[in-house]
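Have a look at the structure below before the remarks.
Shown here is a partial selection of chains from the complex, left in place.
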Amino acid sequence: MGIRVAVAGASGYAGGELLRLLAGHPEFDLVAATAHSQAGSHVTAVHPQLAGLDLTLTATDAAGLSEADLVFLALPHGQSAALAAQLPESVKVVDLGADFRLQDAALWERYYGGAHAGTWTYGLPELPGRRELIAASDRVANTGCYAATITLALAPLIASGLADPADVVVVASSGTSGAGRSAKVNLLASEIMGDLSPYKVGAHQHVPEIKQASGATSLSMTPVLAPMPRGILATVTARFATSATGDPRAVLAAAYADEPFVHVLPEGSWPRTAATAGSNSCHLQATVDVDSGRIVVVSALDNLGKGAAGQAVQCANLMSGLPETMGLSVFGVAP
Amino acid sequence: MGIRVAVAGASGYAGGELLRLLAGHPEFDLVAATAHSQAGSHVTAVHPQLAGLDLTLTATDAAGLSEADLVFLALPHGQSAALAAQLPESVKVVDLGADFRLQDAALWERYYGGAHAGTWTYGLPELPGRRELIAASDRVANTGCYAATITLALAPLIASGLADPADVVVVASSGTSGAGRSAKVNLLASEIMGDLSPYKVGAHQHVPEIKQASGATSLSMTPVLAPMPRGILATVTARFATSATGDPRAVLAAAYADEPFVHVLPEGSWPRTAATAGSNSCHLQATVDVDSGRIVVVSALDNLGKGAAGQAVQCANLMSGLPETMGLSVFGVAP
């Protein structure tokens, strides 16, 4: 018998991707999948891609979730803390929301509103020393999708002293599943197809998380909604640190040489979101801009994969003493 | 040590999907992947979604392929026969092309041109008695993607006597990967996005295969190219056979009750292509049209999955004495 897991918030897009990954995971046995307004629905009424899975969504309830050895929380930002507080300490938890990511309570309150719930182990295993921390933790705050994309591109360059942490400019485009499954007019297909639209320009709530995780001290980030269901492509530029020289691609290649899910592409190949769809991989490439002399890194991943559900399973594997890659795909589904 | 397999024609879209499926298959070991103009390329230069797979494409050559226990041929229509003739009898072969599908040589020559190469076991395991035939065969002709979609919808209705085989009308829309990876202006993204375009109206080459596999005797099929990378949605309508009555959905549900990859959806739910992307599943639903009294069946699958590479792996599993579902996903990647 395997490890019993549960998913709270199974009706959203990240929740659906978790169910898909867990259905194919050799060691995790799904014992509960909960939802709010969709409680009582058969899973295929909510996630038609899971036809063949015999599962009914139940109401989100701490007692039911407590029967699991490990619970994934895939709830809207701000709702994880209350539920987590009701779970026994013996139940391990991976929170896909933002509630426990930030160390700085003031920043949390400024960008998300409400009281800061606390800080859990930050769940990005590819940061130095971090997979050991995750493996030793019972509570893990999964990265945000933008933060994972940008931090994987940026952290080694700052850590190595190559990039100036005080002058980072990022433009990152996300597929629509990153905006969630809310019935909003601006997310309708009629509005999105053929359209690129920036949002929260000048003050995106993920900036504090990205700075905390990457080491950047000043970061301009402009997010753009792109006409595709999945994927994030981040263009990250930074000045060279004073008197620093070196090859940014080589720094990234060294940092991720042994990582199964982070791929620095061959020279001349640039990341594309479609190549990461359905996978837990992040693709990276870097160069130096000939005109400005800035470091330019491009990073791509699947916002529901390495940016959410895949990352969460990777963390859960570590927390459960399983092989880190179990149940996860390195390869994307393309075209 | 597992079963040695090879892929000829690995640079196309079906070839790429085969590589993805084989990379995750527990028993098949890929020993060769061949290509024509892309021979010598690293696989990730051709299929960026396979970053992390260490594989170089080699030239298509019978000697190299003969080291495999089983070879998948993913070549353009008309090219399989010559290569197959050079492979030893001891090597099992699954042909994803049309060369060996038709029993009627005259029809092959009329619709495809050139000489008919012969007829192999037709590889649609869900047809009655067919999985045993496939398991006993060393040469299998994989179904075409349209034929799989339409035959799964239609064959049980004709076999049961419910539908009149002489009056079938089909409109089927396919994603662009079904048109292959040729550099043609009419397949450019600029032409396709926002566009639905019919093609080969009035005389599609897959009609003889569909009639042979489904039992239809007269069939009007209009194919439409749709602005999505994967998926086929077929709307299949037929008159009731004279004096026949009955529930078409019940007939389909009975026919596929024990099938792992064919799902008759709950009443009121209709198939959607996106729900099948990346899977080996076919989704079906049926009703009776209130105005015309015609049977209407809608069928959806992934043209690269159950319509090509997934189906081929399913057949190869059967031919190799493995569990039929090994290495295949029931669940789609959505959204």
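Per-chain numbering from 1; labels A and B assigned in written order.
The criterion applied here is as follows: a residue touches a chain if its C-beta (ideal position, glycine included) is under 8 Å from a C-beta of that chain, and two chains touch if they have at least 3 such contacts.
Note that the structure is predicted; figures quoted are calculated from it, not measured.
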Number of identical chains in the entire complex, 2 depicted: 4
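We take it that only the chains that are shown with their structure count from here on.
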Chain centre separation (chain A, chain B; CA means) in Å: 34
Residues of chain A that touch chain B when the two form their complex: 13, 16, 20, 23-24, 42, 44-45, 47-53, 176-177, 193-194, 229-230, 260, 263, 265-266, 269, 272, 274-279, 281, 283, 329-335
